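A quick write-up on the structure given underneath.
Up next, chain A:
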Amino acid sequence: MLELPLYDKVLSQVQNSTAEDVEAILKKGACSAEELPILLSQAAAEYLPQMAALSQQISLQRFGKTLQIYAPLYVSNYCSNNCVYCGFSAKNTIKRKCLSTDEVLAEANILYERGFRHILLVTGEADKKVGEPELSLIAQELRTKFSSVSIEVQPFSTENYAKLFEAGITAVAVYQETYDRELYAKLHLSGKKSDYDYRLATPDRACSAGMREVGIGALLGLGNWRFEGACIGTHLAYLRKKYWRTNFTVSFPRLRPASGGYEPEQPISTKELTQLIFALRIMDPDVGLLVSTREEEAYRDGMIGLGPTRYSAGSSTTPGGYGTPDAAGEQWDVGDHRPVEEVVRVVRAKGFDPVYKDWDSTFQQF
Partner candidate 1 sequence: MLTIAGEEFSSRLFIGTGKFASPQVMREVLVASKSEMVTVALRRVNLENPEDDIMSQIDTGETRFLPNTSGARDAVEAVRLAELARAGSGTNWLKLEVTPDPRTLLPCPIETLKATEELVKKGFIVLPYMNADPILALKLQDAGAAAVMPLGAPIGTNLGVTTRLQVEIIIEQARVPVVVDAGIGAPSQAALAMEIGADAVLVNTAIAVSPNPVAMAEAFCQAVTAGRMAYEAGLGRQSSMASASSPTTGNITADLDFLGVPC
Partner candidate 2 sequence: MKIQLNGQSIDYADNTSVTDILAEKKIEPNTVIVELNRTLLTVDQLDQICLKDGDTLEIIRFVGGG
């Protein structure tokens, strides 16, 4: 049973963490989910360079000198939810676009030509526009060209995830946005997304359906980042134990200005984001850590090798955006505008191997 930590308990543990507590963990070189709040504390913030070193060491050992490169492909920005903070929110008047299968393939082709072999399909949550059948169709087409096709779309049932898996989707990303139940209710006013528990159980359903990889995370800036971090840690530990065959990743979407103009209630600084990334790496040596183009160039360059294992590059967050930039409403503003060649050049300059193709889905029996 997933038992998320209690808000007050986490904050209290954070408050009471001392330098000695942090040093004990650094010395041990490992951290449990129960101990994670120590690494998320103000006390630990004083040890950021040491946390970085440990995170770097662990990442190097587990992942080597590699950084996986992927690209998001926004299929549709229609959304039936009303999330207060999102550019795609139903009440926002933005140019809506839903790509046809041909248009998706055209976009995918651009990405393919640029060298990408791992692709993440993204949609707003509008089942009638893009549901399982549409995604399965796209997957069947794309899987011949791309090593892996993942999705970051609306939560599906186990049955639908199984169908998507059959069709060629191998990974699912779904973010709880905020693990704070009360806050969640305030932010997700209508639509299927207003069901906190259904969303929380989504990784379980994806794992049960046989997905090879499942990604979790919280939208940083909504709730208290230390609490969200503690919940991510607990959620991850629970999933890993229960679904031992599945690979896991954590992403760090951070609130940036969007069409909706939402100002984050509890913004997380870059330094705090960094602390969170290192803490999770120390807690889980094997989890993939994704940093997207939301973050600035200098930041992404500096973090290479310190913990993150996957970068998107040259991203467009609008449907059709690779072929026609500014075609429609973006989900969020990009921070790192560099084309993929530029990002890859930096990765190589740092002595890392940019991995376009991590594994071959043809080895997988569908």
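Throughout what follows, contacts are C-beta pairs under 8 Å (C-beta built on N, C-alpha and C of every residue); 3 or more make two chains touch, one makes a residue touch a chain; residues count from 1.
Regarding selection, all candidates are chains of the complex that A comes from, given by their letters.
Since the structure is predicted, the reported quantities are computational estimates derived from the model, not experimental observations.
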{"item": "Touching partner of chain A in this complex, picked from 1 or 2", "value": "1"}
{"item": "Parts of chain A lying in touch with candidate 1, wherever the complex brings them together", "value": "23-24, 26-32, 35, 47-50, 52-58, 61-62, 241-242, 244, 269-271, 274, 285-286, 298-299, 301-303, 306"}
